[in-house]
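A single protein chain has been omitted from the complex, and every remaining protein chain is retained in its original position.
Labels run A and B following the written order; every chain starts at residue 1.
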Amino acid sequence: MTALRIILLSSLIVCAVAASFSKRLLTSVVIYMAFSLVMAVIWLILESPDLAITEAAVGAGVTGMLFYIMLKKIRSIQTTARPDDDRDGEQD
Amino acid sequence: MSREDPRYAGSRWDKLARWRRGEYDPTAGRLELREPDFAPRDELQKLRKYAAQTERDDRYELGLDTRLRGFRRVYLAAAGLLAVFLAALLLVTVSWLPQFGDYTAPEHNEVARRYIEQGLEETGAVNIVAGMILDYRAFDTFGESCVLFIAVCCVLMLLRVDKEEDPHSMAAEDMSDRYFEPHREVILQMAARVLVPVSLVLGIYVVLNGHISPGGGFSGGAIIGTGLVLYLTAFGFERTGRFMNETTVKLLTVSALTFYCFAKSYSFYTGANHLSSFITPGVPGAILSGGLIVYLNICVGVVVACTMYCFYVMFRKGGF
Partner (left out) sequence: MGSSILTNFEEIASVLLFVIGMIDLLVQPNLVKKIIGLDIMDSAVYLFLAAKGYIAGRAAPIVTDGILDAAHYINPIPAGLVLTGIVVSVSVSAVMMALTICLYREYHTLNLDEIMMLLRRREADETLRLSGRNGEGTPS
């Protein structure tokens, strides 16, 4: 049991570090959703299923979706506003 | 790779050597700052004595200003130092905390015992956490639902594009919304036809069973919200506008919140400390057993679902 806890917690930390070091925004958002999923499993191990369902439905589900929509919106503002020079300043 | 090697010219080591000598500036040409449309420098001198205390224009070049680059390095060092110090401090305190999972820890006190022992017969909720959230601490959850409502208002204010005020930006929004249209609609629509009812039924189940099995208003509402979002992505705004347009979302949210407020204020006057009230905890385990909890769960579920749906619509098109 403690081995499983250690593995999950270390994967949490790896996800957190990876999310902040990844170059593209899309990958850091996907890694953040994986982080939230691992967090949902940890809630289960800590014997609080309420939190697991809420974290899974709200953490990975809604926050991830909002991140996608925001990146999509930024890309659409970028292309509609300045169709001429496709700047690669923001990697998304 | 020795220096005489022809490929050395463009290699990293060469860049590094030149950067150390100060000839190669990695940020030159990489920044998209617009060129300053200032007059030539001498004319600028003339203007300076009239102008208020304006800094020199290369102050704003991100990479070039040595003072800024120095600050950046100090800032990074300070952030690292603060992080290491905070981590060490917290880890020391963590090492003095009670062991993980031992029952003698001070926070397992009489409050938790009271909730568990009298929770069932007072609130009628089998799931003690749901009973705690929606009956003992219903006022706190009411505040939390208001936080969700305020978040929706903030996003509405920030991203809303009004049809009447500026039709131009509304047209721009519609045009940029076309950007979101999935190219091959059929696949998404087939998948949505299967998935949307499943997720809505699951969401309703999770909301209704909030006081029996784990779940409750929040997660159920989020599942229903994402189900509606999937329907909207697949079938577009016109078809969802039939049942989920602006008025229904507003109506649903406000009515759910007001019902929550009246239901809870009623039970404040009657339900607490043995005053008579017709809300009975009912048979534990049955669907309608949690007294007010089922209805409050439904209200919270409705608020959360409308909030998530409204976030999505506001982010995508700024209007319903």
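One rule holds in what follows: a contact is a pair of C-beta atoms (placed from the backbone, for glycine too) under 8 Å apart; a residue touches a chain by one contact, two chains touch by 3 or more.
This one's a predicted model, so the numbers in the text were calculated from it and none came from an experiment.
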Practice task
Would you indicate which residue among B:Met132, B:Val229 or B:Leu257 is in contact with the undisplayed chain?
Solution key: B:Met132
Problem - Candidate in contact with the missing chain, chosen from B:Cys154, B:Met175 or B:Val198 - result: B:Cys154
Fill in the blank from the handout: Contacts from chain A to the absent chain lie at residues 2, 5-6, 9-10, 12-13, 16-17, 19-20, 25, 28-29, 32, 35-36, 39, 42-43, 46-51, 54-55, 58-59, 62-63, 66-67, 70-71, 73-74, 77-78, 81-82, 89-90, 92
Fill in the blank from the handout: The missing chain sits against chain B at residues 31-33, 36-39, 43-44, 47, 50-52, 54-55, 57, 59-62, 75-76, 79-80, 82-83, 86-87, 90-92, 94-103, 105, 107-108, 111-113, 115-117, 119-120, 126-129, 132-133, 137, 140-141, 144, 147-148, 150-152, 154-155, 158-159, 213-214, 216, 218, 222, 284, 304, 307, 311, 314-315
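Please note the rule applied: only the chains that are shown with their structure count from here on.
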Handout entry: Touch list for chain A against partner chain B, complex
Key = 48-50, 52-54, 56-58, 61-62, 65-66, 69-70, 72-73, 75-77, 79-80, 87, 89
Fill in the blank from the handout: Listed in rising order, chain B residues that touch chain A in their complex are 31-32, 127, 129-130, 172, 175-176, 179-180, 206, 214-216, 218-220, 222-223, 225-226, 229, 308, 311-312, 315-316
